[in-house]
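Let's turn to subunit A:
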Amino acid sequence: QVSGDVIKIGIITDMSSVYADIDGAGGVEAIKMAIADMKGQAAGKKIELVFADHQNKADVAASKAREWFDTQGLDLLIGGTNSGTSLAMAKVAAEKKKPFISIGAGTSRLTNEDCTPYTIHYAYDTVALANGTGAAVTKAGGKTWFFLTADYAFGTSLQADTSAVVTKAGGQVLGSVKHPLNASDFSSFLLQAQSSKAQILGLANAGGDTINAVKAANEFGITKTMKLAGLLMFINDVHSLGLKTTEGMYLTDSWYWNQSPEARAWSRRFFEKMKRMPSSLQAADYSAVTHYLKAVEAIKSDDGDKVMAQMKATPVNDFYTKATIRKEDGRAVHDMFLLQVKSQKESTEPWDYFKVVTRIPGEEAFTKLADSKCPLVKK
Partner candidate 1 sequence: MSNLILETRKLTKEFKGFTAVDAVDLQVQRGHIHALIGPNGAGKTTCFNLLTKFLTPTRGQILFNGIDITGEKPAQIARRGVIRSFQISAVFPHLTVLENVRIGLQRFTGTSYHFWKGLGGLHRLDGRALELLELVDLRDMADARAADLPYGRKRALEIATTMAMEPELMLLDEPTQGMGHEDVDRVTALIKRVAQGRTVLMVEHNMKVISSIADRITVLARGAVLAEGDYATVSRHPRVLEAYMGSEAAELQGAH
Partner candidate 2 sequence: MSDFFGVPLPALLGQLLLGLVNGSFYAMLSLGLAVIFGMLNIINFAHGALYMMGAFLAWMGLEYLGINYWAMLLLAPLIVGAFGLLIERLLLQWLYKLDHLYGLLLTFGITLVIEGVFRSFYGVGGQPYQVPDALSGATNLGFMILPNYRAWVVVASLVVCLGVWVVIEKTSLGATLRAGTENPRLVQAFGVNVPRLVSLTYAGGVALAAFAGVLAAPILQVNSLMGSNLIITVFAVVVIGGMGSILGSILTGLGLGLVEGLTKVFYPEASNTVVFVIMALVLLVRPAGLFGKEK
Partner candidate 3 sequence: MAGYALEIKGLQAWYGESHILHGIDLAVPQGQVLTLLGRNGAGRTTTLRAIMGLTDRRSGSIKVHGQESVRLPTHRIARLGLGYCPEERGIFASLSTEENLRLPPALKGGRGKVMSEDEIYAMFPNLSERRHSPGTRLSGGEQQMLAVARILRTGADILLLDEISEGLAPVIVQALARMITALKAQGFTIVMVEQNFRFAAPLADHFVVMEHGQVVESFTAAQLDGKRALLDELLSV
């Protein structure tokens, strides 16, 4: 029994702004690929895709989601980039008792304070980033930190989680400055950072913001006195900054197109369509949707609760990752990678940017169930 005789999948993400590169149209394309690979059918019913741009506005995302659930009988909601919007969408989905898979959002609140029975946090989260880059950089000797933080849910989470890791690793946080999302000029924030005299400038932001921050830092010669740590960077960011400015930077990610033959194979297909290599998020979009459709296929139903149970019961195992989705809080637990940006001569082919420094086991990367702040977790 499939509601409305179609399986309706919707993705709401940033299609026009700072995060458009790392998910956006590419993400939509990835999902289309997933649907195509299912022959456009699951449980014998047609699969339809709707997508929308939330312009990084939580309210736009929430009302769009609500409208889709109410008027279009949406069955699965995919949350693209931007934590604020994902938090908003999670609430709506929970209210409508429909599965919500957050791909692009970073905030760990999705599986902690704000967890719901219908949320799956799929690709990564700020805790994992902290445990990756944060720990690595501190171990490498970066003891004093100053944060440049995007002023919304994601930035705050990332700063908080990283600070925790840094102090645990014996480092020290000297301060932080918040900047608006999609800020146009970082120089004045950076000057504030500089006067802190910290060794490490932690960039608790993403996408275009990270790129511009790095640029401005170079312009004002801040890179001479401080070392930059991009806490969330994607291959697209490195691509547009160029290896020259990013060489040697650490970053933590859930996936890299060149990490395995399967990954390479899929990425080639993606490249054919989008003329650029996929980011981990776009790969995750594909993987997540496939996982959902398989679940529907298996139980021949798109009923919210049943599908959720099925998805949590079956492990993920594809070119993107090997993951189990935790029943209690909906956290998809899988390995993460600490990557380092290659130097120009190390890079042998286009988009060959990273070398894997270490593989961080899922259990270490993500919040342990014991430490979870999710009210659904019984202690």
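Criterion applied: all candidates are chains of the complex that A comes from, given by their letters.
Here, a contact is a pair of C-beta atoms (placed from the backbone, for glycine too) under 8 Å apart; a residue touches a chain by one contact, two chains touch by 3 or more; residues count from 1.
Everything numeric here is computed off the predicted structure, so don't read it as measured data.
Touch, as defined above, links subunit A to just one of 1, 2 or 3 in this complex, and that is 2. By the touch criterion given at the top, residues 15-18, 20-21, 55, 177, 182, 184-185, 187-188, 191-192, 194-195, 197, 208, 211-212, 215, 219-221, 240 of subunit A touch candidate 2 in their complex.
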